[in-house]
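All remarks here apply to the structure that follows.
Every protein chain but one is kept in place in this view of the complex.
Naming follows writing order (A and B), and every chain is counted from residue 1.
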Amino acid sequence: MNPILEIKGLRKKYYELEALGGVDFDVREGEILGLIGPNGSGKTTLFDCVTGIQKATAGEVRFLGRRISGLKPHSIYRSGIGRTFQLVQLFPGMTVLDNMIMAVQESEGTILSRLFRRDERHHIEKAIGLLEFLNILRLKDQVAKCLSYGQQKLLDLGMVLMSDPRLIMLDEPMAGVNATLGREIGERLVELNRKGCSFLVIEHNMRMVMNLCTRIVVLDHGKKIAEGAPAEIQKNQQVLTAYFGG
Amino acid sequence: MFIQLVVSGVAIGAIYALVAIGFTLLWQASRTVNFAQGDFITVSAVVTFSLVCLGVPFVWAMLVTLVVSAVLLGYVVKRGLIQPLVERSQTTIIVATIALSFLASNSISTFWSAQCKAFPRVFGMMPYRVGGVALSRQHVWTIVIAIALILALNLFVQHSKPGRAMQAVAQNRDAARILGINISRITTMVFVINAVLVAFAAMLIAPVYMLRYDMGAALGLKAFYSATIGGFDQIRGALLGGFLVGIIETFSSAYLSTEYREVFVLFVLIAVILIRKEGLLGKEER
Partner (left out) sequence: MDRRSKLPLPLVRVLRWAAFVGILLLVPVVFGGNQYYMYLASLMCVHTIVIMGLNLTLGYTGQISLGHAAFMAIGAYTVALMTLAGYSFWLALPLGALISFFGGLVLGLPSLRVKHHYLALVTLGFGTVVYLLLANEHEITGGFSGLAGIPRPSFFGVSLASPVAFYLLTAGILTVMTALLLWILNSHWGRAFKAIRENDVRAEMVGVSLLAYQLLAFAIGAAYAGIGGGLIAPLIRYVDPTAFPVHESFWFLIMLIIGGSGRFEGPFIGVIAVTLLPELLRGVQQMFFVIFAAITLLLLVFWPTGLAGLYDAFFRRVLKRTPPQLTK
């Protein structure tokens, strides 16, 4: 399968601390790739470097064959990478529907057309469809900050889906979510994956990772220590050492 | 002529450096960009001047000013205005310092005087003669005092416990908090240090400039330029920036145009922002 996201020699240093020490791996078209590793192993830093929130010290990221490292976050988003955050990031004072529309309005047209074209029925229809899919349609006129944590996580996911990204990067989608909702999110991911969306997922819930992911990459201290199918990773001695100590 | 210009440029630059260092310290400790910095100078100068007019000997007037400045412009401003705003956006703090600047300059022009006053000359008028070159006493003493202050500050920051805590806060607030450093107290200390530096700058600059309610505005702006050109994140940057701005200004007004000396400095500033946005000695922030 073709790689959709290629990460080559990605490095990030904060002063003398090396958060990422030259990481290489690909996300292949149509897969759900799990990214795991102990706390502080550099997973979120890697997400930040791929999405342009932080500048990598060295290395290259390619998306759909095009180099994206060095681009601004908004350009990377528009090129088709959606992302959720470990701590949900929403526009707290805007309604659920406005949050959803906000996630897509910048992806089409030019800045001038955004001033002059006022018809957004197609955005609204799409948002309503997705909110229904996520089971939070009844909240569409609520202000985002009034939602429960689980609902906010679903809204976050819904926003990512608004712009039909080719690759979705999820930073701990199951954290702080109860079992039922977790299962629900898992089902949604599989469903989206069947429709052709590729995923890169950071997750600590091992059962979810093992069930959901087609392949897994393991980071420790900013380096990749293993890569492979879930069954292989479970048996990998190095991974066990990293997690549970010598 | 050339040497005199260098000395006067360095002297004025030393004052800018003092004010700019205060500026960068505030920035490092609390992410405060103090747009009232220039007015702090005016307030200090007005206090000294008023005391001298009341017949207080200059040295005592100076000491009282240092205390008043430290309490009012350091402690009170930090506790009363900046502290409640710290949790809000940086923009709010900047707007607050702008309003503070407006308040200070208008209070002085309303309640004190809107006229120029000649500040007493402390160091005497007779120039020093060094190898046939006449050097202004004011300039020479300004340089000596400013450098002594900067060295003392440097010693404090490098070798004292609160000084090192200050550095820790500047480098990483979260880490500093985890190490048990009381950030609020350190920030208050930085505000007080800034007020003292500014008060010294006021004594040194007021005899050169005329004392007027709006004299601080230009000075504050120059200090801000200095900090930006040199680099906002460290003392060395402000020091270099201060001397650079002083020298550029002195030379451009001597050889190019007196009216537009401010313009040259602004051009240098914009060039620095464009080419090296973190300032000449600054480090890029995350």
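To be clear about the criterion, a residue touches a chain if its C-beta (ideal position, glycine included) is under 8 Å from a C-beta of that chain, and two chains touch if they have at least 3 such contacts.
No experiment lies behind these values; they were computed from the predicted model shown.
K.L.:
Taking the entire complex into account, which one of B:Val68, B:Val122, B:Ala168 or B:Leu221 touches the absent chain?
P.N.:
Touching the chain that is not displayed is residue B:Leu221.
K.L.:
Among B:Val6, B:Leu63 or B:Leu85, single out the residue that touches the unshown chain.
P.N.:
B:Leu85
K.L.:
Going by the contact rule already stated, which one of A:Lys12, A:Arg83, A:Lys140 or A:Lys153 would touch the omitted chain in the full complex?
P.N.:
Of the candidates A:Lys12, A:Arg83, A:Lys140 or A:Lys153, A:Arg83 is in touch with the missing chain.
K.L.:
Of B:Ile98, B:Ala168, B:Ile183 or B:Val208, which residue touches the hidden chain?
P.N.:
Checking the options B:Ile98, B:Ala168, B:Ile183 or B:Val208, the one contacting the hidden chain is B:Ile98.
K.L.:
Taking the full complex into account, find the residue in A:Ala19, A:Leu35, A:Ala56 or A:Ala103 that is in contact with the omitted chain.
P.N.:
A:Ala103
K.L.:
Just checking the interface: what residues of subunit A touch the absent partner chain?
P.N.:
Residue positions of subunit A that touch the missing chain: 51-53, 72-74, 77-78, 83, 85, 89-94, 98, 101-107, 111, 114-118, 120, 159, 163.
K.L.:
By the contact definition given up top, give the residues of subunit B that touch the hidden chain.
P.N.:
33, 35, 80-81, 84-85, 88-92, 94-96, 98-103, 105-107, 109-111, 214, 217-218, 221, 224-225, 228, 259-260, 262-263, 266, 269-270, 273-274, 277
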